[in-house]
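One protein chain omitted, others in place.
Moving on to chain A:
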């Protein structure tokens, strides 16, 4: 068996945390139950990895199998990569897409292979008609580098592609082109949305983060919830500013809704605006050119943090629409200029 494949599998196995080892190997489904039972999982990881590689060699493991293991590892650790969002568009009035997943995959692979002699393309289907694509890039003269792959997640018959680039950025245009053509679109544009949390990106772009809909039953629940707020409070505590507190709560509820917010870790605002000041004079006020500055909000869970700002007394309610429009506009990168 190819030494490089063995090395690749070994390095992938070493990345997997022991707590997830069994789950990942079972999902890979390359080693049988019996084979897994012969392995001592209490060994030192280095030694365990060597045992597993030997078993893989027995089964005649190929580069494709190894690449699949890498995909599964990445699927379990998707938040370790940063994901960008791309939106594709068709020509107006175009016929509906009659290609199936197999045609998409074969077309995508052919386009890449025609352009780059050395490239490894691997697919893994998931439920909900989505596919994960792993691409290892090579060049005309060098074999693909298996340690710097790019990943794409794509839901068939939708205009969105989730891409996690490798450090080898020069292949971005080719990747975008292959995606566009294979999915029967004409144009691809990078959206101003990126995050580590792939599932949140999916929720934002497919507008699935708010699944609370008012039906004939829902009105009563809202009433109950309001009463619940009162009952839990200690009767010895008197709120001085009760009306304002209620107003803030109501406004926050209207803007952010009742559901859990999708998870993002930052929002970035590039400002190119002229300085505005109430004070007369000052050097900055006389500047004709716009000031350029970057404001970045970071948080383990940005949207939940923003939601709690007003009730914590740190900001006025309602918050600036620049902050609250993030999920509805599907953006967390903004460029603000004077109108």
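Keep in mind that, in the parts below, a contact is a pair of C-beta atoms (placed from the backbone, for glycine too) under 8 Å apart; a residue touches a chain by one contact, two chains touch by 3 or more; residues count from 1.
We adopt the following convention: contacts and distances are computed from a predicted model.
Visitor: What is the missing chain called in its UniProt entry, if the choices are "AP complex subunit sigma", "DNA-directed RNA polymerases I and III subunit RPAC1", "Centromere protein O" or "1-aminocyclopropane-1-carboxylate synthase"?
Guide: From the listed options "AP complex subunit sigma", "DNA-directed RNA polymerases I and III subunit RPAC1", "Centromere protein O" or "1-aminocyclopropane-1-carboxylate synthase", the omitted chain resolves to "Centromere protein O".
Visitor: Could you tell which one of A:6, A:55, A:101 or A:251 touches the chain left off the display?
Guide: Of all options in A:6, A:55, A:101 or A:251, contact with the hidden chain holds for A:101.
Visitor: Based on the whole complex, identify which of A:35, A:62, A:75 or A:156 touches the chain you can't see.
Guide: Answering carefully, the residue with contact to the hidden chain is A:156.
Visitor: Among A:41, A:206 or A:275, choose the residue that contacts the chain missing from this document, as touch is defined above.
Guide: A:206
Visitor: Considering the whole complex rather than only what is displayed, give the residues of chain A touching the chain that is not shown.
Guide: Chain A touches the chain not shown through residues 95-102, 128-129, 155-158, 160, 205-208, 210-211, 213-216.
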